[in-house]
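Taking it in order: structure first as structure tokens, then the write-up.
One protein chain is absent from this view; the other protein chains keep their places.
A and B label the chains in the order they appear, each numbered from 1.
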Amino acid sequence: MGTAVKIPFKGTAQQKSELYKVIEENANVRGALMTVLQKAQDIYGYLPIQVQEMIADGLGLPLEDIYGVVTFYAQFSLYPRGRNIVSVCMGTACYVKGAGDLYNDLCERLKIKDGECTPDGKWSLDACRCVGACGLAPLIIINGDPYGRISVSDIAEILKKYD
Amino acid sequence: MLTVENLKKLRDEQRLKMGIRFSLEKNDPAVMMDYKYNVLVCGDTGCLTSGCKAIIDALNESVTKHKLEKDVNILTVGCFGICSLGPIVIVYPGGYFYGECKAEEMERVVTEHLMGDTPVKELLYKETVSGEEIIPFAQTGFYKKQERNALRNCGIIEPDNLNEYIGNDGYMALAKALSEMTRDEVIKTVRDSGLRGRGGGGFPTGLKWEFTRKVQSEQKYVACNADEGDPGAFMDRAIIEGAPHVVVEAMAIAGYAVGADHGYIYIRAEYPVAVKRLERAIKNARERGLLGKNILGTGYNFDIEIRLGAGAFVCGEETALIASIEGKRGEPRPRPPYPAVKGIFGKPTLLNNVETYANIPPIILRGADWFASMGTKKSKGSKVFAIGGKVTNTGLIEVPMGITLREVVEEIGGGVPGGKKFKAAQTGGPSGGCIPDIHYDVPIDYDNLVEIGSMMGSGGLIVMDEDNCMVDMARFFLDFTVDESCGKCAPCRIGTKRLLELLDKLIEGKGEAADLDKIEELCQHINVSSLCALGQTASNPVISMMKYFRDEYVAHAVDHKCPSGVCKDLLTYFIIAEKCIGCTLCARVCPTNAISGKVKEKHIIDPDKCIKCGVCVEKCKPGAIIRK
Partner (left out) sequence: MGTVNIKINGVSYTANQGITVLEAVREAGIDIPTLCYLRGVSEIGACRICLVEIKGQRGLVAACVSPVADGMEITTTSPRIMDARKKNLELILSTHNKKCLSCVRSGQCELQDLSQIYGVEDEDRYAGAIPESEIDQTAGHMYRDNSKCILCRRCTVVCSQDQDVGVIGANERGFKTYIGSAFDQGLGETACVGCGQCIVVCPTGALSEKDHSGEVWAALSDETKHVVVQPAPAIRFTAGEAFGMPVGSNVKGKMVAALRRLGFDAVFDTEFGADLTIMEEANEFVERIKNGGVLPIITSCSPSWVKYAEHNFPEMLPNLSTCKSPHQMFGAIVKTWYAQKNGIDAKNIVVVSVMPCTAKKLEKERDDQNAAGVPDVDIVLTTREFANMVKKAGIDFVGLPDENFDDPLGQATGAGTIFGATGGVMEASLRTASEWIAGEELKSVDFHEVRGTKGIKEATYKIGDLDVNVAVASGLANAHQLLEKVKSGEKDYHFIEIMACKGGCVNGGGQPIQPASVYNFVDLRGERAKTVYRQDADTPLRKSHENPSIKKLYSDFLGKPGSHKAHELLHTSYKPRSKHGWD
């Protein structure tokens, strides 16, 4: 629960017509919700409220029924993935060396939390389990590139590289 | 459109062409040699990850280069089982086995073996080479004791090629059932075979069929559980990837037996290769009259729909799976009513898992007695295991019921590597339990495993050695269950979470003796009062590990020690003064500056500052830093 960041929906007319086609094909198939959700996620990459509302209306189901199903299964995602994925190692070594501060700073800077994506689709943030590079603590990884032994003051400079 | 008659004809023709793959002799007169060599490459997901695509490309390139297209048939087939040796290439006739192949070696295989008729000894799987002699891979330790029934097509046929499946007796069982057997005869055969559900519970398959057959209803369904969720088990994927038609054929037989005309295959979306192959198999079967209306010209109608799972372990439970097929949250419901009475969309439904179905065609073709001749008194036939963990040969094996764990680990698995001691094996995944060395020689079957506190499960078999901590392992499985609990019933939703918190207490060194009683009590409670099998078995790993390794639990709870040296919070790092050379490297890499000492002097670790990250141990060249 909580207040998730609202990401502006950037669905295109083409995506919409693809989704409507999927809905139409499945409108008379019994129990086709999962199939429709899977295809919708293929089309949009995630399942935001706009997409779920279209599915709700198309299949004649309450929106909450759909949301309940989406949040039950691990594969469905409510958030898009950003172009740049920032992972903060939350292993013990990193944590005692200030990974928490790094994480909080990134949250503030990017205005998102763990698992979320910025409204412009540029950044995703993950707080991940120990990556086993304790010697480099604290550590963040951006798109696979590790940045170790950093402090909050270094973050702005590092993020700049991905502008 | 195929009929029973021309199916048989096709089988005979096809069989001749494929005979080379069943022949170990170079010039077997019984085999039609339309190619001089059949080169089989495993294209299962496991080998895809280890790079079999590059091998296939290299072979093709080399064969083209040397203009051998007419002599050499390169086939991508299903799993050979011994995944630790992937990518794998097998050359027939003879069954020469090349393991851990590299693309650049393929030119040699082509020139020396396929052109020069001389197998490349140093590239062959070393178990098949003893001095001058080369033995067929089927006679190596890994394969010798195996009995491949459910896996009979894997590594033999091209999965996407319906003709190849037919060549290996595919759809012959369906033809036999439809043209020679009544519904009751089919059910009787399955019942007499003694086949039990391979998905976990071990319920007699024939009984299930009979129950579903007996319920009166205009609409019935047949469903296949391919939502293999046990982390570490992948036999269902391998069976489908190796021969998707086997599921189609078996479901069609089941539909005939119970009176259903529609089938659902519930398969996890994480298996994209398997899904594609199934889709193709269903399409091809329809085109050839093996699915759809008037199958094989017998008047029987049956069709199959695929439904994808979306990442929920609990959907392996039959009522949850049904809810999911219906497009709902995958939450189990109380039974009765059983699916045989009230299943998908409230209609009688027969639900079996992939491996169970894979056993059906040979049972129909070869008879109940053949199947019942294998195994133990109450567990017939063979079982596929995914063997992994601390064992030399990891992969997929199929062994007769009744084999001992020792045979599996020591002979087939090649033993525990690194000279370490076998400690226990976990079967049944997060629902199962561990089998310690005292039960190393217990014959593996459904009932014996339950008796010693584990279960067959879907066939995951994880070997653990002396370096594994049994509190940590129990925690690992429980963590998985907590994540995968559906959240419907209170004992599982809250109880497993509390159990996990108690294990965390032990692992973090905050435990006390009373916690052990509390853990045991909670385990029992979750076990007897949960709604579904996931909850009822959730505490099994904890119960069995506590039963056999109680001293380790006591060590954690009372002495705050981890005897296996795994639980970080319970370890202390020391520098052995005699070994320390005073290089200062450890002090420099320590993230918390917990190590002090001057150059060329003995260093000391301050336990209060040490966060036990282990970086110093890795860096210390003389090995002066230890943890215990």
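Just so we're on the same page, a contact is a pair of C-beta atoms (placed from the backbone, for glycine too) under 8 Å apart; a residue touches a chain by one contact, two chains touch by 3 or more.
Because the structure is predicted, anything quoted here is derived from the model rather than measured.
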Just list which of the chains on display the missing one touches.
A, B
Touching the hidden chain in the complete assembly: which of B:131, B:299, B:334 or B:419 does that?
B:334
Which of B:117, B:287, B:483 or B:551 contacts the chain that the document leaves out
B:483
Interface residues of chain B toward the undisplayed chain are 312, 314, 329, 333-334, 336, 482-491, 493-498, 501, 521-522, 525, 527-531, 536
Of the residues in chain A, which ones touch the absent chain?
1-4, 49, 52-53, 56-57, 61-68, 71-72, 78
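Everything below uses one rule, namely that only the chains that are shown with their structure count from here on.
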As a quick test, compute the distance in whole Å between the mean CA positions of chain A and chain B.
31
Could you pull out which chain B residues touch chain A in their complex?
269-270, 307-312, 324-331, 344-345, 486, 568, 589, 591-592, 611-615, 618-619
Counting only contacts in the complex, chain A reaches chain B at residues 30-35, 37-38, 68-69, 72-76, 91-93, 96-97, 134-135, 137
